[in-house]
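Excluded from the complex is one protein chain; the other protein chains are retained at their positions.
Letters A, B, C and D name the chains as they come in the text, with residue numbers starting at 1 for each one.
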Amino acid sequence: APLDAFKGKQGTVDIAGGTAHIPVMKEAAKRIMTVNPDIRISIAGGGSGVGVQQVGEGLVQIGNTGRALSSDEVAKYGLVSFAFAIDGVAVVINPANGVNALTAAQVKDIYAGKITNWKELGGEDRAISLYTRDEASGTREVFAKKLLAKGDVAPSANVVPSNGAMKTAVAQDPGAIGYVGIGHIDSTVKAPTMDGMTPSQENAANGTYTITRKLYMNTKGEPAGVVKDFIDYVFTPEGAEIIRASGYIPVAK
Amino acid sequence: MMTDTMHTKHDSVATASPDMTSGTACSAECGSLSGDSALPQSVAARLCDLNVFFGKRQVLNGISFEAHNHAVTVLIGRSGSGKSTLLRTFNRLNECFAGCRTSGHAQVLLEGTLTDIHTSFPEPATLRTRVGMVFQTPDVLPVSIRRNMTLPLQHALSLTPPVVAVRVERALRDAGLWDEVYDRLDAPAETLSGGQQQRLCLARSLAMRPAMLLLDEPTASLDNVSSRTIEALLGQLKDRYPVIMVSHSLGQALRLADRLVLMGSGRILRCWDRQNGLPDMETLELMLEETACCE
Amino acid sequence: MMTDTMHTKHDSVATASPDMTSGTACSAECGSLSGDSALPQSVAARLCDLNVFFGKRQVLNGISFEAHNHAVTVLIGRSGSGKSTLLRTFNRLNECFAGCRTSGHAQVLLEGTLTDIHTSFPEPATLRTRVGMVFQTPDVLPVSIRRNMTLPLQHALSLTPPVVAVRVERALRDAGLWDEVYDRLDAPAETLSGGQQQRLCLARSLAMRPAMLLLDEPTASLDNVSSRTIEALLGQLKDRYPVIMVSHSLGQALRLADRLVLMGSGRILRCWDRQNGLPDMETLELMLEETACCE
Amino acid sequence: MRFDRNRIADVTFGASALVTGLAVAAIFGFLFLFALPVFTGGQGLSILSGVWNPGRGQFGILPMLAASLCVALSALALGWPLALGLCCGIRGFLPRPVGRLLLMLLRGMTAFPTVVYGFAAIFLLVPIMREGLGRGSGLSWATAGLVLSLVILPTMALVMDAGMRQTERRLRLTGAALGFTREQTLTHLVLPACRKNLLAAAALGFGRAIGDTLIPLMLAGNAPQWPSAAWDSIRTLTAHIGLVLATDSNSAAYGSVFVAGCLLLLVNVTVQLCLRSLLRTGETA
Partner (left out) sequence: MSRPATYFVRTAVWGAALIVPLALAALTGVLVTRGAGALDANLFFGGVPALQAMTGRIPVWDGIWPACAGTLSLLGLTMLLALGPGIGCGIYLATSTASRTKAVLGFAVDLLAGIPSIVMGLFGFTMLLMLRRTIAPNAGASLLLAACCLALLVLPVLVSTTRAALESLPRQLHLTGAAMGLGKWQTLRHILLPSSARGILGGILLAAGRAAEDTAVIMLTGAVANAGLPAGIFSRFEALPFTIFYRSSQYRDALELEQGFATTLVLLVLSLSLLAGASKLQRTLEQRWQGIRDDD
């Protein structure tokens, strides 16, 4: 079994960075430490930026990012990236909202502050409240690049610090529009079709839904020891199963 | 050996005191609460079967007693006999101590009528603006000398600044303190000497122009001359309002008292009126000596 | 009208006092600090040209003065004349006040030698365990009666519990308080009456068995009988250690004093020794009256 | 032996004082050191402008400063009187058992984690504010201000109470004998005597309000705009730090974190200086 690689080994793996990665990291760590408690694995969030910085400074062995590293970052710290999963990003609205389909152009106008009421989109007469993610979010970066096409976001848009907070906000505010990783979508929010594409992981996997991003693990230099074993484990079939169970699509090494 | 004598004294008095009360003690005189007309002066304050407990400890025991208008009533008695506690019943200050219970009736003459102080004042503060009190140990406020005087006038009596200013100077002069402090009215009151502080407290009460004045050893920490000044002042004051005071100086008590009350073990043992003749110093001293200092 | 007379009095004395000091005042007697042999008794404490300032205010002014062994020295004087401050120089307690400066020499007899209290005690606490003091207003600690007594014994003197227990009872008996408190030693000391508190403070000092005792009006709030008990006690105590006390009762002063010191405006105006004859009450009262109460 | 102990005590207390002093110096030093590159670097003082839009290279954080001040001041304006009210209630205005209960409540409140306030308020207060104000999304200046006032209340109240306890005990009898009601004793004798304490409590409360991160982060909406109305979504300096700290550490946005930290320190220094001058003028008057 893939876990045999850890037998008799010792060491620590500290992981920090993108929050979307955590369910995968956690499940993998749980399995590894259950067979070998001598390996200590700690997992922190913090966001993609923290992942880069901490792994670059050597504070952790693996720094996760929800975006590709910039060339600056690679050059400054000498980082090596491992993309292991694909995550889709979907626009979400309140379930009570009658609107079921949106286009990228509409979303762009909404976020630019040009469309301010749902009735302009065929919904009821209600002001639109905008929700966006923080500057460090990988989700925001994908959204801004692929849906807004680098268009502006109105300065009055609420900024929420996480996928969960986005979901809570949208679930409670009948006029809300926001976006989350597809893995986070549940019954409390509604994801309208985007330019006719239904946001789901299957569609993201088969390429019919195109607003996607990759999830990366990064190490400073080539990984070695238990860190290498950990990364290798994520790419085994067992790892792929964990990734799927967490709501993402596994990517081969 | 000193203690032994104390012990026996204690015992002998415990048995002796009932005699004293049953004999010429004033509880009989004061007991007839309805007999207003029997007395030449009008009644300024009256207690009827008053008991005060601190926790389980009974500190005043069946006190019945009258104080008169235009008169100084002086309480004497051994240390711990309940004089301060008795004084505090007139402005209901005992209520401010934890675990204190009072039973019995107490009346004070206010605006011409004898008023029951327990039932007529839902708010004891109103009573206390009318019944002024000076403590045994000076209790100046931690503010300037002037503020000490003006605070109660402004806030308890809601007087206007000009009136306050007049009253302050008048009261300080009356208490014989003006010359010592007029040039440092804005200095902290805590920098005054012990006796100065006591006179400040007296002045503070005088400025309120109360209907009745309670003084707990007002001259205890004053030199003879200052004491005399205060005594002279009290002699004048009693025309304006009745004074009830505690004194440890028998000389002072005999000089000032229109009515003299001897306390012991939380009871009134005897009382004398000036027109019926006060006892002489030696008798008093003997009587004091026989009193138990506490039950 | 009262103030007017005060004013003139004030002025006249300000000019009169120099005469008094230069005449029969004791500053001349005490001034010859080296003349130890001239005096029959041994010297227990000695001040030489002592000045005390509170901020810019000079409160003691060139005090030179001796107190004797086996003797009670009594300070009298008008309120605010600096008696308490003078007393506090002997245990260097004035240093605890903000803005206080002292100049001059002060010596106290400790273990047979006259010791300069300013230079010999880098730590004034040591001095203060040897020179006990009772304040003008009772300063009981906010703890039980027993703890009030045991605290200094345990911590300042490091005595063992059995010794402490013996001393506590002995001291309380000496101060005439034992009978009143033996059954409530664990009650808060604040529930004692004013006089009881003062006796508690005296007992607390006695239990320390000091080399010298400073008493600031120890009987101010005590009845005559209790005062007499304390006076009798002091009469005995003076054999063990010198006592310096402030008193406002001229009678008490004349009864107790082996040396009597009259203060005014921060100066020593006169002093008398018992063997040279003390003045009579009237003279004293007159002299007091002439004194300014403060500069 | 006794001399030794005195000296040891002096040295120990002196040393602890020194530690505190050094810590403050270190904090200031480090933050200014890390903020310095922002000013010396390419963008210079543009960080102190009014627009935050990293996409267009605009990194102004002044709106955040304004938001911080607005939120903190409104929380203080609400929380300080409430804290004072509670203290007075405890020390005399209310029946003693009620007072004791309130004191227990206050003590308990200090144990309430801020994140709990934020967490509960998202589900409870935010919808109410959205409907109540009739505008905006409910994540707003008003929401954050309200919750913050509750957060800073127990600290302020306990600091006030610590000062008032002793004073009230000392003045109770005197006040009563002078004819003051319990209420008057408090308002006219005790409160003035504790003036210093009340001001210190206000400064402490303000410090906590402006320094809190989670409440504004969770409740104020974090839109980087100038605050203009109670229902506006605004971003405080602290929330800004929390949001931006995770960005690329080479970016200009990242540098703004340290500038925000320094601004917070400067606000803090200003408040303390004001407090001091206030106290000083109070003393001479």
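Just so we're on the same page, a residue touches a chain if its C-beta (ideal position, glycine included) is under 8 Å from a C-beta of that chain, and two chains touch if they have at least 3 such contacts.
Keep in mind it's a predicted model, so treat the numbers as computed, not measured.
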Of C:51, C:102 or C:126, the residue that touches the missing chain is C:126
Where C:49, C:139 or C:290 are the choices, the one touching the absent chain is C:139
Sole touch to the unshown chain from C:204, C:228, C:248 or C:267: residue C:204
Note that subunit C touches the absent chain at residues 91, 93, 96, 98, 123-126, 128-130, 132-133, 135, 139, 141-144, 146-147, 150-152, 155-157, 184, 186-188, 204, 208
It is residues of subunit D that touch the chain not shown, namely 2, 5-6, 9, 12-17, 19-21, 23-27, 30-31, 33-34, 81-86, 88-89, 93-94, 98, 102, 105, 107-124, 150, 153, 155, 158-159, 161-163, 165-167, 170, 183-184, 186-188, 191, 197, 200, 203-204, 206-207, 210-214, 218, 237-238, 241-242, 245, 257-258, 261, 264-265, 267-269, 271-272, 275-276
Residues on subunit A facing the left-out chain by the touch rule are 14, 16, 19, 22-23, 26, 29-30, 33-34, 37, 40-46, 57-59, 161-165, 167-168, 183-184, 186, 188, 247
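Note that in this section only the chains that are shown with their structure count from here on.
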Between A-D and B-D, more contacting C-beta pairs sit at A-D
The assertion on subunit B/subunit C checks that the Cα superposition rotation, as a multiple of 5 degrees, is 180
Chain centres from averaged Cα atoms put subunit A and subunit D apart, in whole Å, by 35
Taking each chain's centre as the mean of its CA atoms, subunit B sits from subunit D at a distance in Å of 51
Where subunit A touches two or more other chains at once, the residues are none
Subunit B residues touching subunit D in their complex are 91, 93, 96, 123-130, 132-133, 135, 139, 141-143, 151-152, 154-157, 204-205, 208
Residue positions on subunit D within touch of subunit B in the complex are 170-174, 176-182, 184, 187-189, 192-193
Contacts from subunit D onto subunit A in the complex sit at residues 51-56, 122-123, 126-127, 130, 135-139, 217-218, 221-225, 232-233, 235, 242-250, 253-254
